[in-house]
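Of the protein chains in this complex, one is absent; all others appear in place.
A and B label the chains in the order they appear, each numbered from 1.
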Amino acid sequence: MYTQALNSSDADDRSLEDAEQAASFQARIDAEERIEPNDWMPAAYRKTLTRQISQHAHSEIVGMLPEGNWITRAPTLRRKAALLAKVQDECGHGLYLYAAAETLGSSREELVDAMLAGKAKYSSIFNYPTLTWADIGVIGWLVDGAAIMNQIPLCRCSYGPYARAMIRVCKEESFHQRQGYEIMLTLCRGSAEQKAMAQDALNRWWWPVLMMFGPPDQASQHSDTSTKWKIKRFSNDELRQKFVDATVPQAQFLGLTISDPAMTQDADGHWRYSEIDWTEFKQVLAGNGPCNRDRMAARRKAHDDGAWVREAAAAYAEKQKYRPAAQAAE
Amino acid sequence: MAVSNIQVSETPLVLYTLRRADDALVLGHRLSEWCGHGPMLEEDMALANMGLDLLGQARELYSYAAKAEGGDNNEDGFAYLRDVRQYRNLLLLEQPNGDFAGTMVRQFFYSAFADLYWRAMIKSRDETLAAIAAKSEKESAYHLRHSSEWIIRLGDGTEESHARTQAAIDHLWAFTGEMFAVDEAERGLIDKGIAIDTVALRPLWLKTVSGVVAEATLALPTNEWMQQGGRSGRHSEHLGHLLSELQYMQRTFPGLTW
Partner (left out) sequence: MVTPNTQLWEVFIRSRNGLAHKHVGSLHASDATLALQAARDIYTRRGEGLSIWVVPSNAITASDPAEKGMMFEPAESKIYRHPTFYEVPEEVGHM
């Protein structure tokens, strides 16, 4: 019938949607069935997934920049190769995710244009600068750690292509966190200056990482249908708490302190962190974080500088279509 | 005690191996500069892959140089604690990336040589170099394939891509001769069957390069004057800047473990 290629979708005409179709769709979701690209789905399901998957993809691509910042200055050849491989993986993850998003009917080019125009978001965390080598350790340990926490439940997301992309991503992601933690271990076992570098990096990244999980549950606008449609399996606060509980002992092992003096462990062993200051998060989302402009400028430049290359490849491909005929005519 | 530069006892085998190791590191480093800035995501992957191949070659060659020297030096010492005048890479490879055409032309010129070089080195009487050659030959073959396909598409693409690629060829041509030069230090190793005579590789290299360039509707320059000096530490101004970035951490925080 039709293929995974570029379909246009009448995504917004909800009045045409049959109540019966919507009910059988929900029944499939409730039965833990996977929804695949050519299956009937509510327009809102398609729209919310396109938004979520593409923003996930944008995050991976923009996420190459803060770590990419240290590849040329990595302090040993082993670290250099590991970091280049890690950043390359992030690019790969972006590619898997764009591929998944495209199955819903939008082209990668459209989705990327929206990001470059500032109309689509990417994860707030990548708007922070990597100031020292220790930042690379913290990113692997905490940012990838937080991402893993988010991504494992997504492996069971109702939409097949997204779930499968997440399985692939999760397999690769575990090396990322280990690489980061190993860097932290080496620093914390090193000189006083190295340990101070590690502590300073943790201080700067801790709160932005907690904000990665999104606004507190009562404030988030997307959660209800996402939960009903099994796109989102756990709430923001649930994942954030799980992350903190896993991370605090890891920090203790390193001999580092978390910049939350009021944080205490409750009777159930959960680490109760202090109130997050959401004004910073809102500012960063609005484009006013330390690196938003730099990140966007870098991606726009890569895209613009690459235009002549893409055009050349397209022109060459076009010429090949006519060549065999021209040769036959001789 | 931390020192500013390491001392290297450049016996013929050590020098020979360091030359190849520096080639791989410098080119791998240049390719890694593209990460996050490529013309399309698929190419970010390809450039990183080639960079990783070369970094891997560099590490193996540095490790072997350290073994051959038999002293206290190691791969990181060689990479991070030798200054410009001690580096032994080809001038071609330290040239800045330029635009995508510049990067692909540099890759193409070098890989067409490396592919022949490593294939010949599989027969080296030095077991370690022969083993490194067997692995590196497959990597270089792919780099040659990838860069050739791009030269063809850029040369025979649009007017703009054609002009940019021709400009890159014209600019980098004078650096290609150094790949084939053999000096006294290598003569002895060639006679022993450890190294190969790279002068002999040039005709086949030229045939490969000419073929691709012609298919790309481009032209090779005719000038015969070739730049030299990298093999003996007389570099362009570009290497100093490259090393100040590469070596920054080790120079700023001497003697630590990372």
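In the analysis below, contacts are C-beta pairs under 8 Å (C-beta built on N, C-alpha and C of every residue); 3 or more make two chains touch, one makes a residue touch a chain.
These numbers were taken from a predicted model, which means no experiment stands behind them.
J.: From the list A:R108, A:R204, A:K230 or A:R299, which touches the chain that is not on show?
T.: Residue touching the chain left out of view: A:R108.
J.: Which one touches the absent chain: A:G92, A:P208 or A:G289?
T.: Reading the full complex, the residue touching the unseen chain is A:G92.
J.: In the complete assembly, which of B:E10, B:D83 or B:E149 touches the absent chain?
T.: Of the candidates B:E10, B:D83 or B:E149, B:E149 is in touch with the missing chain.
J.: Tell me which stretches of chain A touch the chain missing from the display.
T.: Touching the chain left out of view, chain A contributes residues 1-6, 36, 38-40, 88, 92, 95-96, 99-100, 102, 107-109, 112-113, 116-117, 165, 168, 172, 303, 310, 313-314, 316-317, 320.
J.: Touching the absent chain: which residues on chain B qualify?
T.: Residues 40, 42, 45-46, 49, 145-146, 149, 153 of chain B touch the chain that is not shown.
In this text, only the chains that are shown with their structure count from here on.
J.: Round to the nearest whole Å and give the separation of the Cα centres of chain A and chain B.
T.: 35
J.: Which residues, counting only chain B, touch chain A once they are in their complex?
T.: Contact set of chain B toward chain A: 25, 29, 32-33, 35-45, 48-49, 51-52, 55-56, 58-59, 62, 75-76, 79-80, 99-100, 152-154, 156-158, 160-161, 164, 245-246, 248-250, 253, 256-258.
J.: Which stretch or stretches of chain A touch chain B in the complex?
T.: 61, 64-65, 68, 71-81, 84-85, 87-88, 91-92, 94-95, 98, 133, 183, 186-187, 189-191, 193-194, 298, 301-302, 305-313, 315-316, 319
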